[in-house]
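What you see is the complex with one protein chain gone and the rest in place.
By letter and in written order, the chains are A and B; residue numbering begins at 1 in each of them.
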Amino acid sequence: MSRARTPGPAPIYLLAAYSREFPHGTIFLCVVDPGVGGGEDMPIVIKLDEHWFVGPHNGLFDIVTRGHDAQCWEITWKPERLSKTFHGRDLYAPVCTMIVKQQPLPGRRIAWHERHAWPDDLAQIIYIDHFGNAVTGIRGGELDRGAFVKCGEHEVRHAGTFAEVQAGQPFWYENSSGLVEIAVNRGSAADVLGLAVGSGLVIQ
Amino acid sequence: MSRARTPGPAPIYLLAAYSREFPHGTIFLCVVDPGVGGGEDMPIVIKLDEHWFVGPHNGLFDIVTRGHDAQCWEITWKPERLSKTFHGRDLYAPVCTMIVKQQPLPGRRIAWHERHAWPDDLAQIIYIDHFGNAVTGIRGGELDRGAFVKCGEHEVRHAGTFAEVQAGQPFWYENSSGLVEIAVNRGSAADVLGLAVGSGLVIQ
Partner (left out) sequence: MSRARTPGPAPIYLLAAYSREFPHGTIFLCVVDPGVGGGEDMPIVIKLDEHWFVGPHNGLFDIVTRGHDAQCWEITWKPERLSKTFHGRDLYAPVCTMIVKQQPLPGRRIAWHERHAWPDDLAQIIYIDHFGNAVTGIRGGELDRGAFVKCGEHEVRHAGTFAEVQAGQPFWYENSSGLVEIAVNRGSAADVLGLAVGSGLVIQ
């Protein structure tokens, strides 16, 4: 294949948000790899202060590493039996067990570098859950509570929780992972506001 | 908010039925809290003879405690970082770890009292699974095997198992959690009998 294939923003921003809450020493095995079997993405291990990440070097770790001192290894080891389509089981999981056992990593140190120029905060809908709540790539700590989030023609104001607004009312809040999320009390923000993954947002 | 929000009967009766089967010493972290973030439900810990329950004092534990000697604590501790919408992770889970570690509970003993006047057995459909089997709030041990369960115009008789009735035939049985369940062999009781959550039943 001539073109590298890269994950979209959802796993990149969600991984950075979710992983913050995990205990020190957690090892994250992450495989979002549209090109699996294509052969173009080297397997890597990244060590931050508190967490380990194991997966393909395709941009998946671009945001989670930002602002951290990231040590990085290219994994050159190959298992005896490597299926073409399940590297999570055959390659990455055994590497995780090596980290647990504090064995030397079977590869070589490389300098960490990001693959893509993602912004620190992405003013887009990156994920919609099955209630219709719409998660953005914007960190809630960065946004003044008086700010409005514009989605198309709608201007959405802040509320602390679902219980603070009337049923049917849209609002934005900092969700439990620290991201700005757009919701409707007892309704679907996706339906009410016509949001989809990829919808752009403007902060005012 | 002026009105407390309370869970419907499903989690209340299902929790009582399901929890019976768990080993002694099991700790149940239960959050069904339509008012989460609204601030009106105090966090509690309940200790029965065999099990612990941790969650909001909103009626969720009304049935599971019935007939037991319930010790109850109000949790007054607050974690350093308490998100507004994920008390399960931020507040209740750490309290569970304190119980595991046999640490003193960070709160004060209070007298246990139920929040709502639920009957011991609720003659209603409280849950429909994805096969269309309809679970009631009636304990099977309370019901004579000769009894009929009336759902609208249908009179449903007892059978021990699915295999005892013809395909397409409705019957009631005591399910593996001890509740009366209405089913159709190789069919959907919800479709065949027109049942929905909340449908009332009459025992004859």
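Observations on the structure shown:
Please note the rule applied: a residue touches a chain if its C-beta (ideal position, glycine included) is under 8 Å from a C-beta of that chain, and two chains touch if they have at least 3 such contacts.
As the structure is a computational prediction, the values presented were derived from the model and not from experiment.
Within the full complex, the residue among A:66, A:84 or A:116 touching the omitted chain is A:84.
Although one chain is not drawn, the whole complex shows that of B:25, B:79 or B:160 it is B:160 that touches it. Where subunit A meets the chain that is not shown, the touching residues are 1, 5, 35-39, 83-86, 89-90. Counting over the whole complex, subunit B has residues 21, 160-164, 173-176 touching the chain that is not drawn.
The criterion applied here is as follows: only the chains that are shown with their structure count from here on.
Our note on geometry: subunit A versus subunit B, Cα centroid distance of 35 Å, whole angstroms.
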